[in-house]
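For this depiction, one protein chain was excluded, whereas all remaining protein chains were kept in their positions.
== chain A ==
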Amino acid sequence: MSSRPSSSRSSSRLGRSIALHLFLTPLALIWLFPLWMMVIFSTMPDRGIFSPSIELLPHGSFLDNVNNLQRDTNFIGAIGISVSVAVTYTFLSVLLTSMAGWALARYQFFGKGVVVAIILGTITLPYAVVLIPQFIMVARDFKLANTWVALIVPPLFNSLGVLFMRQSFSMMPGDLFDAARVEGVKEWRIFLFVALPLARPMLAALAIILFLASWNNYLWPLLINSKPGAMTAPVALGTLIGLTKVSWGGIMAGAVMLTVPMLIVFVLLQRHFVAGIAAGAIK
């Protein structure tokens, strides 16, 4: 059989390309639709949201809606708590996680296999199993309900992040660290001043994922910080959903304030974001 002429091959390529875009474009629009509607709703007055007409373009009531939201719950205060908690959590968790990842990547020690097995085991363990004792311990035994400590400390344990950092550190050339050791540099200094700077892209990926996890965390903050002045932003917003006399424009403005900053971070740092998530599975 003779080989097909190249013109027909390139036209079939064109056909495939058109089919690909014809399929993917509507799917992408459907996927963007809820986010688009979130933004539209947040700019509409309540009587506009609850009217029979179809509205697909933004209006001008965003600031009114923010005011309505602030009247329904102290959302700005809750945002303040969420930001502070997420920043503190991210810093502590990156430190803890990379220290543990460093130890697992770079030292031989008694019980290493057990530690790795534990970390792998917790990936598939439902969080529900630890939730109740965590709550009893933090709320009743430590009396820490409605504090920042309660929001920050219990979620510090994570397993995928440690595996990610172990992977990152073990891919670095060992000679580099040995050279520092020969010079008599202490181990913690090697970690802080040689290893961590080298791992900067991985740390960025880890930090973004951890920040997002803290920012969006709902169940634990809902349980442990339920007092109005101690709520995080998602919890404060959640209390409004389902109430009868509440501004839905306000709720949508809150949803936008929670989501749009993260979308901007996502666009700016997409590479790190994707690397951090993908690292969960790729060994």
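Assume a residue touches a chain if its C-beta (ideal position, glycine included) is under 8 Å from a C-beta of that chain, and two chains touch if they have at least 3 such contacts; residues count from 1.
To be clear about the criterion, contacts and distances are computed from a predicted model.
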- Complex member absent from the view - protein name from UniProt, among "Carbon-monoxide dehydrogenase medium subunit", "Lactose transport system permease protein LacF", "Glycine betaine/L-proline ABC transporter ATP-binding protein" or "Phosphocarrier protein HPr": "Lactose transport system permease protein LacF"
- Check the options A:L57, A:V182 or A:V267 and report the residue that touches the missing chain. A:V267
- Item | Selected residue (touches chain absent from view) among A:L63, A:I76, A:A117 or A:M137 | A:M137
- Across A:P58, A:G77, A:P154 or A:P228, the one contacting the chain not displayed is A:P154
- Item | Candidates A:R13, A:R71, A:R189 or A:K227 - the one touching the absent chain | A:R13
- Could you list which residues of chain A touch the chain missing from the display? 13, 16-17, 20-21, 23-24, 27-29, 31-32, 34-35, 37-38, 41, 49-54, 96-97, 99-100, 102-104, 107-110, 112, 115, 118, 122-137, 153-154, 156-157, 162, 187-188, 191, 212, 215-216, 218-219, 223, 234-235, 237-238, 241-242, 248, 251-252, 254-256, 258-259, 262-263, 265-267, 270, 273-274, 277-278, 280-282
